[in-house]
Structure formats: C-alpha cells, structure tokens
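Sharing a structure here in structure tokens format.
Note that this complex is displayed minus one protein chain, with the remaining chains in position.
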Amino acid sequence: MGLLAMLLEGEWYDFGDLAEQIEDWGAPDEAAYVLATLVATVVILLWAVLSVLAFIWIERRVVALMQNRKGPNRVGPAGLLQPVADALKLLMKEAITTAGADRILFWAAPIIIFVPTLAIFAIFPWGENMVLADLNVGVLFLLAIAGINTPAVFLAGWSSNNKYALLGSMRTIAMLISYEIIQVLALLAPVLFVSSMRMADIVSWQEDYVWIVLIQPLGLLAYIIAGAVEMNRSPADNAEAESEIVAGYHTEYGGIKFGFFYQGEYLAGFAIAAAVVTLYFGGWTLFGLEEWIPGWSIFLGKLYTIFFIYIWSRGTLPRLRIDQLMGFAWKFLLPLTIANVLIVGAEVLIWRENELSSWEALPAIAVVNLALGVVLFAGWARFLGHGKGTQAASGAILTQEIGTVHFKPAVGTEAGS
Amino acid sequence: MTATVTGLEVAGAIEQRFPDAVVEATPEYAVVAPEELIEVLTWLRDDDSMLFKFLSSLTAVDREEWFEVVYHLESFRTNRITVIKVRSDDRDDPIVPSVVDVWPGAQLQEREAYDLMGIRFEGNPDLRRIFLWDGFAGFPLRKDYMNLAGGQMAGLERFPGEPGLEFNNRGTQ
Amino acid sequence: MDETGVVIAFWVLAIMTIGSALGVVGARNIIHAVVFLVASFLGLAGLYVTLSADFIAVAQMLIYVGAISILLLFAIVLTPQENRNNSEGFLRLPALALALLVGAVMIFAAVDTEWAIADRDGFEETASAIGDALLDKYALPFEIASVLLLVAVIGSIVLVRPEPMEEDE
Partner (left out) sequence: MTSLQSEPFVINIGPQHPSTHGVFRLRLTMDGEKITEADMVMGYLHRSMEKLAEERTYTQNIPFTDRTDYLSAMTGNLAYVLAVERLMEVEVPERAKWLRMIMAELQRIASHAMAVGIFANDTGAWQTPVMHMFRDREKILDLFEMACGARLTLNYMRIGGVSRDIPPEWIPQAKKLLKDLPKKFAEYEDLLLTNEIIVARSRGIGVLTPDQAIAHSVSGPMLRGSGVAWDIRKADPYAAYDKVDFDVAVGTNGDVYDRFVVRMAEMRQSLRILEQALEMMPEGPVHARLGAATVQPGGQSIAPLAYRPPVGEAYARIESPRGEIGYYIVSDGSPAPFRFHIRSPSFINLTPLALMTVGSTVADAVVILGSVDIVVGEVDR
C-alpha cells in the first residue's frame, strides 16, 4: 500500500526524493541512485515513444483540417490506431539493404541518428528537481548532442549508394552546420542573462525575474528558425524535398530503419520545443501555478504548443531553395545574432555595474531589445535588397490590344536572401 | 479576326523576291522548292510586310506519291496566318531542309516528324526519335506502315451503316 | 562520486577508445576508419567526464564529433576515387614492431613514475573557472588564437572563391 500512497501523494515524481525514498527502504546508496536514474530513463523513453505516436496522429489530423479534408479516420475510433498501424507496418516490412551499400554503416546510421536525439531529454528539468542529468553545462550539452547527427546524416546518405541520397545528405550537412552556429549564438543570450548554463538555474532565474522571451525576441526568432532547419521541417525540408530529390538521405531506407528516421525527426522536434520552453518560456513554472499542478504537466503543455508552431508551418509554408537557405543563415541571421549577443552583453554589463534593481533594468531591457530587434530585422532585410527590384510581388497587366509587348524586367537577377 | 493570307497571295509575294521558288500555289497553301526553302522562310519571318515570326505548327503528311511538310506561320503584329509547304518525292529516304535555324521552336516538332513519318531534316543538330525507342523499326504514321497481307490500306473507304451502299460487317466491299 | 562507478566507467571507456583507435588503423574502408575515429573521440569525451572536467567533455563532443568528423568526411569525398582506401603497404610488420616498442616505453613510464594524486575530490563547476582563466590570465593567447582562426577562415574563402575569369566564360 505504501507505494500506492506514495504515487498519489504527489511528491513521488521528484527523482531526487525518489533516491532518498528508496534509501529509507534500506537499499545500499549506489543502488538507490542507479534505480532512480533507471526509473527516470524508462519514464522518459516511454514518454518519448508515446508522444511521438500521439503526435503522428495529431499532426496528420491538424494538417488535414488545414486542407479541409478529414485526415486518418479509418483505423480504430477516429483514426487513433493509425500510428500504431503505421508502426506495425514498418516493423513488419522487409529490411532491404541496397546492392553495393556499405552494409555496416547502412545499418548503423539510423541508430546513430536516433540515440542522440533521445539523449537530449536527459538535461531538461521536467519539474521541481525532476531532471535526469543536472549538468552545469546543460546548454552546451544540448548543442553538442544536436551536432552529433550531422556526421550520421552523411553516413546514411553515403552508405545507401544512391544518387538522391548523396545529394540529400550533402545538402543536409551544409544546412545543419551553418544553422548550428546560429543556434550557438541565439542560445548565448539567455546564458548571458542567467550567467550559468545549468538548466535548473535558467528556470529559477526566469521564475524570479521574467520570462526571457519578453526581453529576448530576436534570439527566440533565430532559434526557432534554426530549430526548423535542425529537424528538416517545412520552410527548410530540403533534406527530403519530395518534389526535388525524392526522399533525401533516407531514400533507400525501408521498414523499421525508416521508422527510426521518422521517429528521430519528431524527437528532434520535441527536443527543440523543450529547449525553447526551458530557455525562453520559463520551463515548468507558470507564475506560481506550479504549486498546485505538477510541474511536468505545465512543461509538457508548453512543449506541445511550441511544437504546434512547427506543425502549422509544415502544413502551410513552401520550401526555400538550399542556397537561399544558406544565404539567409550567413548573410542575414548571423550578423543579427552577433549583434544580439553584443547588445545583451552590454545590457547585462550595465545592469551588473551600477546595480540597477530588477524593476528598473528589466522593462528597459525589454523595450530596448524589442525595438532593436524590429529595427535590425527590417533594416538588414532592406539593406540586402529584399522586397524591391526583382523581389517585388507584382500583379499582371490587363490589356485589350493584341500583339504588343510589355516586357520590362526589373534590373538585376534575383537577390540571394 | 485573323486574316488568312491565301496561298496565291503569299506565292505572288514570294515570286517577286525569289523568282523560281514557288512550285505550286492554291488558295489554301503555297508549295516552295526545297532548295530555296530556308531563304524564303527567313524572308517571310524578317520582311516588314510579312513579319511571320511565329511558327504555329509543323506537320508531316504522307500523300502516297510524295511526302509533305506543312508550316503554319502566324504574325502577331499584323494578326495574319498563312500555310507554306515543301515536298519530297523520294519515298525511301525523304530529305527536307531543317528550319531550326529560322525558328528554334521547330526542334521538337521536326524530331516528331522524323520519329513518326521518317522524314530526315538536313541541318537539324539533334535529330533522333522522340516518342518511340531507338530500336523501333519503321515509321508508324506512313500510309504503307501496316500493310497487312490482304492489301488493307490505312483509312476507311466506307463506314458501317452508311446509307445507299449494301453493307457487310467488315466495312469493306 | 564514489569509487566503484568511476573505475568501471574508466575501464570501459579506455577499452572503447583504444579499440576504436586500433580500428582506425586497421579498417580497410576509409569511411569505416573515420567512424572508428569518431568513436574514439566519444570515448575520449567520456574519459573527460570521469575526470569531472565536464566543460571539456561537452566541448570535445561538440567540436570533434560534430565538426572535425565532417571536415574529414568532406576531405575523403573530395579525394579522387583510386587512392582512397588503405593500400596494402609492405611496411606492415616493421610498423607493428615500432608501434609495440613505443607502446612498451610509454607503459613503463606511466607505471614507474609517482603521480601526485590530486586530493581534490567531489565535483566543482569548471565552466566558469575556464571562462575566467581564458579572459584574464590567458587573455593574450586567447586573442592570438582568435586571430589565427580569422586568418584561416579568410584563407579558405579566398581559396574557394571562383576566379573572376571563370565566372564570365
């Protein structure tokens, strides 16, 4: 009965407490630590798998509603068993290895891509002290793990011995590397404010002061765009651009190997959403509401709303060409994020030097950042020739007489950004 | 309305410029000699009184005694249309000068004419089959392509149920 | 962190690093060699964790596993096809002997000297310590390194930029 009582009491989900709880039951201390981490890992794995399945269904329904059609409603009540059916189908499919493929790497690539994206969830604080690995280099760990799947994508593309796959993997690597720099710079701003990379510190700072999203709009925008590229989502799904190079680096993968890629993409999406929630939207805190509702439900609620943005953009936005995407990263986002880091550095310095109280400093910082964000964004776009000349969207001329020629091309070829 | 320049008018105009270029002229079309074809067509395209800058369609017709290539030319500026033909009566290797240099738009249509009718266009840089695979024997659109044993020629002499003639279900006498 | 967990972790990681390093040398296909190299980088990062140098471990993963491996893969993709794989050199045996000799010397040196075991136990935060050191004690080397990197980046851009003459052919 003790266990059931503990489950309902409400504190059981504190992994820290869980360790002491088990110690009270007389287990040796290492075993308690190992057991607590084991329970936590199993919980996270279960959550990951179930929410990916749930979100496969949610995404297909939401995108279907955007396109005024129904979405999956055949398998099970209202199509709820559709993801299960997909998973079973993938499991039962024959695992084909293409001729001339590099067998070992062909089989290893999906694993190398899938495992790191799962590992990212270890550092996110789900509740009071519910964090599996409380690293004090949390943010850097997030970037390092995200960086691991760059070589893995190359291996997938290279080892499947297929032209489309090679072209797809080359494109993906170019994208991932240039947007990794944008991610580093965008995540630098919250760390500067909190002056610590520990996720728990960032969340507690946001609980005391203000959500970083209010004082850091530009950084958030850059990180969301870089996140979309990280997980090959709509504005930037060049990796497997169906209309161009069939299915990119996972063209040759069938069966459960493709299942790993598909699941890995969703998990990358959840990881980016979790990072955005923890760093910008105050993790599991909600203006004191977390005393009543368990912290992790708030965290998950925010995570799913942020992930909804990506579903929404996937349903509507067309795809940027790979060189436009790169141009956007290097010529537009990079200068902006560097400027952003400088501004934040200056603000934090002013705030620290003459000990302004948080009531004076924060509103000022918020206003300054917002104004500068908008000015920089629009000004830099104008500077790069966006919207004028060949970029202008213009209507057609309506005329009655026949045989005349109205050809007056705007000067210059299409601008890069 | 698009004014149709009749074969006779266009033949008259060509006669003044190229004395012996016109082989035959009827109200519907003007037939030009293959040797002068390129000069005549270039003149038709560039001359201010003609301005036929748009090649609407290029068709090959098998008239059993000779092969014909029909050029429908349109002028946007003056909103006129005319028909020019060129003939080659060499049945097994018909050669006609290619107009790709005059109108690049003729490239695919000439390849189609070669592929289906077997007319070789001299001067076309990339003359190969366009619809059928390279090893295809014969040219389908020729009248004598499907000569069955009983001498059944392409075309339909009469149709079943036509009034006035007695009728058997094969549609032949 | 108590004793037994770290010791087990150390031995596992050590074997992994050494094993994949040997794999790099022995692999027939050069792409396999790179994969083994990346595995040894990861093993190294793990070793840093056992030494409780967390910032270095994560930085190692970010820089070596993330970027340097891509550098190597691109280098391999750009080399012409024929001289890609490890060719059968006749120097295999002498090289093996030399390697064993060097290995023996190093093991003897490691076992023989009296290492001053640091008595600092527990786990402090190293990231801020490294930050402070970089910016005040070692500020000058830090600046020189950044200048060096800048030169390298500009150099690479100049190399890759298509010559103007080729542009308007």
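Letters A, B and C mark the chains in the order given here, with residues in each chain numbered from 1 onward.
Convention: a residue touches a chain if its C-beta (ideal position, glycine included) is under 8 Å from a C-beta of that chain, and two chains touch if they have at least 3 such contacts.
Only a predicted model underlies this, so the values are computations on that prediction, with no experimental measurement involved.
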{"item": "Residue of A:Ile202, A:Val229, A:Ile322 or A:Ile343 in touch with the missing chain, whole complex considered", "value": "A:Ile322"}
{"item": "Touch with the omitted chain, as defined above, among B:Glu24, B:Glu122, B:Asp144 or B:Glu157", "value": "B:Glu157"}
{"item": "Where the unshown chain meets chain A, residue by residue", "value": "63, 66-69, 163-164, 167, 234-235, 237-238, 241-246, 314-324, 390-391, 393-410, 413-414"}
{"item": "Residues in chain B touching the chain absent from view", "value": "1-2, 28-29, 53-57, 59, 61-62, 70, 72, 76, 79, 83, 103-109, 112, 116, 129-133, 140-141, 145, 154-159, 161-163"}
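Basically, only the chains that are shown with their structure count from here on.
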{"item": "Separation of mean Cα positions, chain C and chain A [Å, integer]", "value": "28"}
{"item": "Centre-to-centre distance between chain B and chain A (centres being mean Cα positions), rounded to whole Å", "value": "62"}
{"item": "Whole-Å separation of chain centres (CA-atom averages), chain B against chain C", "value": "73"}
{"item": "Multi-partner residues of chain B (at least 2 other chains)", "value": "none"}
{"item": "Sequence positions of chain C contacting 2 or more other chains", "value": "none"}
{"item": "Residues on chain B engaged by chain A in the complex (per definition of touch)", "value": "76-79"}
{"item": "Chain A contact footprint on chain C (complex, rising order)", "value": "2, 4-5, 29, 31-32, 34-35, 38, 54-55, 58-59, 61-62, 65-67, 69-70, 73, 77, 125, 127-128"}
{"item": "Touching residues on chain A, where the partner in the complex is chain B", "value": "402-403"}
